[in-house]
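One protein chain omitted, others in place.
For chain A:
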Amino acid sequence: MKKSTDKDICNESLFASFFTKYSKTLFNFLYYKFGEKLNPEDKVQEAFLKVWQNCHKITPDKAKSYLYTTANNLMLNQASHEKVKLKYAETPQKSHTDESPEYVMEENQYMEKIQKALSNLTEAQRVAFMMNRVEGKRFKEIAEILDISTKAVEKRIYGALKKLREDIEGL
């Protein structure tokens, strides 16, 4: 029986740790990029399944990019041309509130503005920006996930923030 630990990722424990390491990040990546309409959860499973089925062809150092490319392609195969509209959690309505109706309305309008502005970002900008702002990842981590330079990440995120603020102000 040949040890395949180094050559490919057919080893179960190796694959399991690969899964644990990337499944959530991949899900977030797909979600921020394509929204929830195209079932990012299913695509994560499909992509990992493809990796597993082709495990003997995939070396551990190539596995991540194979996974992301596969997931991305799965998404693009059925991408709709609609703008991605990310959902936001409604601010819980309190039964007793000191806030004036005007404040609540302004608050809701503000959220809708952010939503619209986010969908106006490019996919690349939105993914990097949300990973940074919402998932709390630093530029370097994002650079690793997306396989781009830290400088490029900074450019995307800063560009996204700038565009977002302009949009919100203009809306």
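Observations, loosely collected:
Keep in mind that, in the parts below, a residue touches a chain if its C-beta (ideal position, glycine included) is under 8 Å from a C-beta of that chain, and two chains touch if they have at least 3 such contacts; residues count from 1.
Note that contacts and distances are computed from a predicted model.
This figure omits one chain of the complex; the name its UniProt record holds, of "FtsX-like permease family protein", "3-oxoacyl-ACP synthase", "FecR family protein" or "histidine kinase", is "FecR family protein". Considering the full assembly, A:Leu118 is the residue among A:Leu38, A:Met75 or A:Leu118 that touches the omitted chain.
From the options A:Lys24, A:Lys37, A:Lys57 or A:Lys83, the residue with contact to the unseen chain in the full assembly is A:Lys24. Mapped onto chain A, the interface with the missing chain covers residues 1, 10-13, 15-16, 19-20, 23-24, 27-28, 31-32, 36, 41, 44-45, 48-49, 52-53, 55, 86-89, 91, 110-111, 114-115, 118, 130, 132-136, 138-139, 154, 157-158, 161-162, 164-166, 168-169.
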